[in-house]
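After the structure tokens below, expect a handful of questions from me.
A protein chain is absent from this complex, but the other protein chains hold their places.
Which chain is which? They are A and B, in the order written, and residues in each are numbered from 1.
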Amino acid sequence: MTSRIVILAVVARPLYLVILLASVWVLLRGHDEPGGGFIGGLMAVSATILWAVAHGTAAARARLPLGDALWPAVIGLLLAALSGVPGLLGGGAYLTHLWWTLALGPAELKLSTVLLFDIGVYLAVWGALAGYALALLAVDERDQPGGAP
Amino acid sequence: MSVAGRTLFTLAPLTALVAVLWVLGTQTLPFDFGWDWIPALDIELAFRIDGLSALMLLMITGVGVAVFVYAGGYLSGHPDQKRAYLLLSLFMVAMIGCVTADHVLVLFVFWEGTSLLSFLLVGFYHERRESRKSAQQSLLVTGTGGLILLAGFIVLGQAVGSYRLSEIIVAVPAMAPTPALTLAMGLVLIGAFTKSAQFPFHFWLPNAMAAPTPVSAYLHSATMVKLGVYLLARLDPAFGEWPLWVWLLKGVGSVTAAWGMVLALRERDLKRILAWSTVATLGTLVVLVGLRGESASLAVGALLLAHALYKAPLFFVAGNIDHGAGTRLIDRLGGLRRQMPWTAAAALLAAASLAGLPLSFGFVAKDVISEAKGLGEVFTFARMANTVFGTIAVAVAGITAVRVFWLRVPPGGVREAHEGGAALVLPPLLLGLVGVVLGVYPLLAQDLLAAAAAAMSPAGAGNAVPAPLDPQPDLGSLLLGLMFGVAVFLLWDRCHRGLEWLAVRTGRIGMSSVYERSLEWIPRVAAWTTRRMQTGSLPAYVAWVLASVVLALGVMLWLGSAEWTWPARAVPSPGVAGAAGLIVLGAVFACLMRDRLVVLLSVGLIGYGSAVMFLFLGAPDVAYTQFTMETVFVIVAAAVLLKLRRMGLDRAVPEPAWRPGALLLSLLVASVLTALLLAVYATPFDPVLSAFFGEQSVPGAYGRNVVNVILVDFRALDTLGEVAVVVLSLLAALPILQAWRRRARARRPGVGT
Partner (left out) sequence: MIWAVAAAVWITLASGVYLCLSRDVFRVALGLAVVGAGVNLALLASGRLGAGLPAVVPKGEQLLVGASNPLPQALVLTAIVIGFALVCFSLALVLGLIRDAGTDDALELRAAEPVPGDEVKPPQTDPAHAPDWPPEGRP
């Protein structure tokens, strides 16, 4: 292991956290400022790839929600699909979004099915594209202990 | 199949016959009825029963009853008897539809229905190779003819402005013979000629004798082959005044009549002899349709009816002989009258009609025909063809009724033979008797034939009352015909040998072998085009597709180019100009560089350049997405590339560094698409949607980032679908990549297990 890779491995942990936090921030502010589920998801993918380059694809895969790329992808898809159901039950068309405002003292928290939908997109993009990226990156890995499954 | 089952099936034509009689008895002709079918295309299930339809309907259902009864005996015990009944029933329905349809497209549907069903019926003994081949041949000839007929109908309908037969025959005589009408006439003629086995499409009919005898009797006496004649007679009022129509009908019909009769002499198989004589009769019918005048129309009806009444029983007789004696070859048959007396009687009745002896309906028909020819100006060749036809008809009648039953006991004595049951004997006897009854009392058929003749006459002329069917025996010509016929009958074997000698030497130019050769050419042409189009080269395929795109878009742009103005030129902002520079740099490097890694980086440069461009065009969301995506892509693709390099595939594929053809095509594609973009840009912009999203985003969806609001709210279902596509494509790709890893590990024992 060369010193370059050691440095990458050391830097990867804080960077990974920072990128993931940033991606969540981009996701949450997306409705009002540039950002949203797609961009947030792609940022999360880049965090995963950073981990894969530093520690191998198997380790990166293990750090994904529920330990595999397919889980976030499928859960995100389900979440996005289900976020349309309340609107349907409320008498609107499928994917008619509902909004609630919670007053928390001075600030107020806006909750909506739109947020659920966007989180679903975020998870699905993260899972699906990370799945692609990890599978393709794994092609180049020597079959070493600790490599990809 | 039980007797009850057979009876049940036989009820089908019986019911139809009763229904036809009821309609004829209670309604005044022509009788119209119909339902909507495809209102959008103005296609109506329109039906019309007039005199000609009534004649055809009576033959279809009447002979149908006989055939259904006969099939019960003939196919008794056959495991697929039900299938035969079902197909025959469907066939009868298709035939009824054909002769009653008033809308030409409806007629076409039923027409092709008869072709398809005749394919299944001729190929009934599907385990025999010959049978399958004959079925295929009849389907190819009549089915192709049907498609040509459809083309003709469409051209005709467009030219006339109506798809109703009843309106076409009124409208066409008033129209000038435009090229479109002439084309339509030619196409319709080809369709009718294939169906009615006219020269040069005559060869399929005798081969179709591979069918079971009831099927042959039905298809080739009363129904399917008569359809062509029916259609010609139906359209005769429309085109009857056209010299081309008249001459084509007379010419083709005469050749077919003469040629069919001569070829009948070649055969040894009873059914094939009858088949050729059917071809000849069809030719005569076509000539009669071509002749002008009321009595010609009357003759068409009379011969249609007479032929159905004698040919069906003769087929039944041939089937009985096959059934009872085990062969249909006339060399091995003779003196069967003792074993098969009833069949012999039926054969005599029917053959008398075929030969045109007095007191048979054939004689009446013959009389009307000669009257028709006497009235109209007569084509000499048609008269000669008719003479040949009449002569050999007598001979054929002799062969089928006299020779096999009374004469020529073959060496080794009379074959073991036995008479079939009532189901085999009654149908031919009954039909033969009807022929004789109508021969003795021709006035019974007078109204029917007169109505049919009126339907075949041009509008307005149909009021003339035709001459009553009262045959005046012209003894001289009758005796002359009989003498010639008997002579041919006696010299049959000699004629046969001579013709066989000729046929062996001229086989290659016969239509049958032309058909065979053209069949062989189909796979050859297919192989050739496949070789040329499907070269197995991926770049060639891509080039085909792209060239087609260029052609389609190019033509479209060129056609609309007069209305466009190019967008105004303006100095781009520095950001956009810089981004464009990055893109140009990346594109040029991507094309020029040989090393794959450099190409990959150049592609990445294009992506980053377009991201910068998105940013300066006011699309920050898109720009961030493109940045992140491009980074991920370059890393992933680099990993794949490194793997390829480690496998020894880093050397570029040996292709020329400079591919002018590909460059030209790529420049063309890019130019056409860019021109399309500029053309779109120059047209006025419709801001309805964008304005709606801009107005509704904050008050309606509580979001200020309009792009994101569109994605997750206004067009959320769209987004959901796209995300689902991405996830699903991963599910498709994972197995491919996992198989790769499994394989790699399997090659390295001891690792990863």
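Going forward, a contact is a pair of C-beta atoms (placed from the backbone, for glycine too) under 8 Å apart; a residue touches a chain by one contact, two chains touch by 3 or more.
Note that this is a predicted model, so its numbers are computed, not measured.
For the options B:T61, B:T194, B:S457 or B:S610, the residue in contact with the chain missing from this view is B:S610.
Touch with the chain that is not drawn comes from one residue among B:W37, B:W406 or B:W740, which is B:W740.
Only one of B:P341, B:G498, B:P523 or B:G694 touches the absent chain when the whole complex is considered: B:G694. For the chain left out of this panel, the touching residue among B:L329, B:A422, B:L502 or B:V680 is B:V680. Annotation for chain B: contacts to the undisplayed chain at residues 531-532, 534-539, 542-543, 546, 567, 569-570, 572-573, 576-577, 579-580, 583-584, 586-588, 590-591, 596, 599-600, 603, 606-607, 609-610, 613-614, 616-622, 625-626, 629, 632-633, 636-637, 640-641, 643-644, 646-649, 652-655, 659, 662-663, 665-667, 669-671, 673-674, 677-678, 680-681, 685, 687, 689-690, 693-695, 697-699, 704-707, 710-711, 715, 718-719, 722, 725-726, 729-730, 732-733, 736-737, 739-740, 743-744, 747. In the full complex, chain A touches the omitted chain through residues 32-34, 38, 42, 125, 128-129, 132-133, 135-136, 139.
Keep this in mind: only the chains that are shown with their structure count from here on.
Measuring from the averaged C-alpha position of chain A to that of chain B gives a distance of 59 Å. The residues of chain B lying in touch with chain A in their complex are 620-621, 624-625, 628-629, 631-632, 635-637, 639-640, 642-643, 646, 701-705, 707-709, 711-713, 716-717, 719-720, 723-724, 726-727, 729-731, 733-734, 737-738, 740-741, 744-745, 748, 751-752.
Taken together, the chain A residues at the contact with chain B in this complex read 30-39, 42-43, 45-46, 49, 53, 69-70, 73-74, 76-77, 80-81, 84, 94-95, 97, 99, 110, 112, 114, 117-118, 120-121, 124-125, 127-129, 131-133, 135-140, 143, 147-148.
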